[in-house]
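Of the protein chains in this complex, all but one are displayed in their positions.
Chain lettering (A, B and C) follows the sequence in which the chains are written, and residue indices restart at 1 in each chain.
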Amino acid sequence: MAWNREQMAERAAKELRDGYYVNLGIGIPTLVANLVPPGMTVTLQSENGLLGIGPFPYEGEMDPDLINAGKQTITDLPGSSYFSSADSFAMIRGGHIQLSILGGMEVAQNGDLANWMVPGKMIKGMGGAMDLVAGVPRVVVVMEHNDKSGAAKFRKACTLPLTGKGVVDLLITEIAVFDLDRKGLRAPLLVELAPGVGLDEVRTRTEAEFTLAPHLS
Amino acid sequence: MAWNREQMAERAAKELRDGYYVNLGIGIPTLVANLVPPGMTVTLQSENGLLGIGPFPYEGEMDPDLINAGKQTITDLPGSSYFSSADSFAMIRGGHIQLSILGGMEVAQNGDLANWMVPGKMIKGMGGAMDLVAGVPRVVVVMEHNDKSGAAKFRKACTLPLTGKGVVDLLITEIAVFDLDRKGLRAPLLVELAPGVGLDEVRTRTEAEFTLAPHLS
Amino acid sequence: MSTKLYASAAQALAGLCRDGMTVAAGGFGLCGVPLDLIVALRDSQARNLTVIGNNVGCDEHGMWLVLANGQIRKVILSYAGDNKILERAFMNQEIEIEFNPQGTLAERLRAGGAGIPAFFTRTGYGTLIAEGKEARQFANPDGSSDWYIMETGLTADVSLVKAWKADAAGNLVYRKTARNFNPMIAAAGRITIAEVEELVPVGEIDPDQVHTPGIFVDRIVVSTRQPKHIERPTTRPRTAGEPV
Partner (left out) sequence: MSTKLYASAAQALAGLCRDGMTVAAGGFGLCGVPLDLIVALRDSQARNLTVIGNNVGCDEHGMWLVLANGQIRKVILSYAGDNKILERAFMNQEIEIEFNPQGTLAERLRAGGAGIPAFFTRTGYGTLIAEGKEARQFANPDGSSDWYIMETGLTADVSLVKAWKADAAGNLVYRKTARNFNPMIAAAGRITIAEVEELVPVGEIDPDQVHTPGIFVDRIVVSTRQPKHIERPTTRPRTAGEPV
């Protein structure tokens, strides 16, 4: 049985480590904020200029000057800090954020990621996504295994315009988890299957070439 | 009769304008701080991270955390601000300081300046001098007209290693004032003579080629 | 003695607006946007503008007004979002859009204000963003190397920023995430105008706590915009027994 959104977020949360500074994209990655294991200190960054994202505010306590990168009202925490966009992306580009968890439209077996535009549709812009995948040393993508037409989103090569070249380290879908090599020197490793999901199903629904982790072969 | 140090500083102070942000080098340029005309607002920058230099502190009120670029204890003023060295030189390099007044060892007729090292002697380093002359749009050099051996310091070309190429706009010595063209498209203009100093004296003591401002010819 | 204080946004912009100029404006969504100054920019009727900013306003707010008034020829931004007017103008080829990764845009503005004409970044290497840009490899400390692309600095003829507090010397303090692009845009303007919520006496802002030193601010006007609008109000429910 495939993982649901919450379970995909739980799997992504296993990538957190004590002391990490983390940037979470919108969608399923946002759910990871509520799944930090007890006793572990994880600091969340909002690329519009906040380190230390707190929970959403209570009704009546919203502050128009305090929003996240998705423009939702948020709160800060004791020990938080605010800074400019230049300083924020200096942090990101300089490799100081340990982990970025974000969504994807396509991932290629060499670690390429596409998640910012579909040709022919209006371009909204890449926002901070290109900076995050280029600057953060560990990038985890959480996405549906196939698109609405059933086509594989984990591919030999991306067909959509890239967000970054050789930037994905781990891919989590509702049926499997793959460990990728950014440098493209080895094939992706299938490291985990959702409960009840068979290898044949993964093979059928995937275009990318991958090998099996020892415990699965 | 040639100008003394105080009079050279007074001449340099005539380059100040209301609202200017100014960086003053050590030596005679420092004296300009006390010569801001009444009613004029001039803000002095210290490149180690202060905008708004105040007077030296009184005995017993020195603060080890508050020094100028010459490492002397100073004070700040209402409206002052502190910042990092990177932000300080962003100000300087970005052309936000309107005027830099500094000392020189040699000035060439094309605006080249040498004031940081003498070959064969121990190199102390250029500190912020190269950044100032490269970044500040108007650079005034105040220096003795000749060196101790009597050799001209205003020359056809500098013999010492340069601090900057094509960076001097105005040269003030104890006997004359020259208006230079940074781009080297015209010869320096002799615009002022110290009282009692004749054109012949300036010609004899100068190696650079210059022309006379209309009111002197 | 000159003053940086102006009585209204219109007066603060007087004499500065001309067709074809480049204007940079701070803000992220509706947060930290100099709304009064942007209205004054619209009222100036200056046309063929190039506008730099993270986005170009939200529906009926901020730079949207200038866009809707047909004054913009080109936008340099990171995120266009759901902006129907921009979409239509772009499809009709009435406007040029230059997309930038958000961090690249922030750094280009920072570079422009700091006298740096170009820098290298890994961001966008191997993507559409890299097309036509110089790419080269630089070594890492561990001996490996990565590919980077060259990006150029950005400056503006006029910069419009929003701050929380200012003094008459032009020192600015921003509040929370309303800081965003404002400090870099303040430094990148040949003329910079700050719209502020509160003007405080000179000497009241701790010199250690100035975000934008007065050297970057030429003109100051007090904002008329209160209360501020929220784009995406998001709250959590109070659980039973939790203190209010």
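Simple rule for what comes next: a residue touches a chain if its C-beta (ideal position, glycine included) is under 8 Å from a C-beta of that chain, and two chains touch if they have at least 3 such contacts.
Only a predicted model underlies this, so the values are computations on that prediction, with no experimental measurement involved.
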Displayed partners of the chain not shown (whole complex): A, B, C
Full-complex contact with the absent chain, from B:47, B:106 or B:174: B:47
Touching the absent chain when the full complex is considered, from C:68, C:116 or C:222: C:116
On chain C, residues whose C-beta touches the chain left out of the figure: 107, 111, 114-122, 138, 141, 146, 148, 152, 155, 173-176, 179, 190, 207-209
Chain A, residues in touch with the chain not shown (by the definition above): 18-19, 21, 39-41, 43, 45, 50-52, 76, 78-83, 87, 89-97, 135
On chain B, residues whose C-beta touches the chain left out of the figure: 46-50, 55-59, 61-68, 70-74, 76, 82-86, 88-90, 92-93, 112, 122-131, 134-135, 161-166
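Assume only the chains that are shown with their structure count from here on.
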Whole-Å gap between the CA centroids of chain B and chain C: 35
Distance between the centres, which are taken as Cα means, of chain B and chain A, whole angstrom: 54
Between chain A and chain C, centroid-to-centroid distance (C-alpha), Å: 28
Chain C residues counted as touching two or more neighbouring chains: 110
Residues within chain B bordering two or more other chains: none
